[in-house]
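Structure record follows, encoded as structure tokens.
Every protein chain of the complex appears in place save one, which is left out.
Our next item is chain A:
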Amino acid sequence: MRFLGVDIGSRHIKLALVVDGALVGYTGGENSFDPLARCRELMADLPADRVMATGYGRQLLELADDVLTVTEIKAFARGAAHHFPGCRTVLDIGGQDTKVISLDETGRVRKFEMNDRCAAGTGKFIEVMAASLGWSLDEFAARAAAAADEVKLSSMCAVFAESEVVSLVARGVPREAIAAAVLRSVADRVTALAARLPLTEEIVFAGGCARNSTLAAMIEKNLGRRLLIREHAEFTGAVGAAFLARDEALRAGAELTSQTGEGVTV
């Protein structure tokens, strides 16, 4: 049986396919002004028997196509537990939301913390700052890594920080240093959030921002702990949703007949 997890984020839609018990592939793309149509378009490439939606836009599929849904919290927990069995803490910096999730020994969510409604400490914050420095996200991360020094941003609010960035540039502060300061501010915010939960040795860093190794290094240093990061970390929610679709089917007593994962591109 084929299980599809669809994570409808504010910026990207991510899909993961599980065939029988094995993760066989991912796909995804940018979200558009018509998220539902975009979802269906992406889903057409990965036909599945069962679908589970998660993420910011999960209700879209639930309402339109009667698809089961779970929150990002549960999906990230499940996805992280699949990649790193036994992990007890998951950190996810997404487009809109940043969350820290505590799991119990069986992989169930025990407690979680999420940023408040503002953009401070989220992927959105980094995105806005990168744009005001005139860099793409990847370039931004690379340049921040090359910073010799760091300045300090005094504002956490995306709007104020943006004008602060502009004025720092005008004062001749190297853009690399400003980029590093932006990441520092996100790292500090995330650390404060994480401090509200009991942290275990191994912390999984999932979500799109996990690709940013400078940010990851800052968080590791703040927490004094190693972060476990997997390639394609941004698919963790989709992977979790796919496995949750499978868990659900098993619970309902479905027969998991064998099939191949043909036609899947990673």
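Everything below uses one rule, namely that contacts are C-beta pairs under 8 Å (C-beta built on N, C-alpha and C of every residue); 3 or more make two chains touch, one makes a residue touch a chain; residues count from 1.
Heads up, the rule we're going with is that contacts and distances are computed from a predicted model.
The chain not displayed here is annotated in its UniProt record as "3-hydroxyacyl-ACP dehydratase", chosen from "3-hydroxyacyl-ACP dehydratase", "His-Xaa-Ser system radical SAM maturase HxsB", "Chemotaxis protein CheA" or "(2Fe-2S) ferredoxin domain-containing protein". Taking the complete complex into account, A:Met114 is the one of A:Leu36, A:Met114 or A:Val173 that touches the chain left out.
Residue in contact with the omitted chain (choice from A:Phe3, A:Tyr26 or A:Tyr56): A:Tyr56.
Within the complete assembly, A:Ile73 is the residue of A:Ile73, A:Val90 or A:Met218 that touches the hidden chain.
Contact between chain A and the unshown chain involves residues 56, 70-74, 96-97, 108-112, 114, 116-117.
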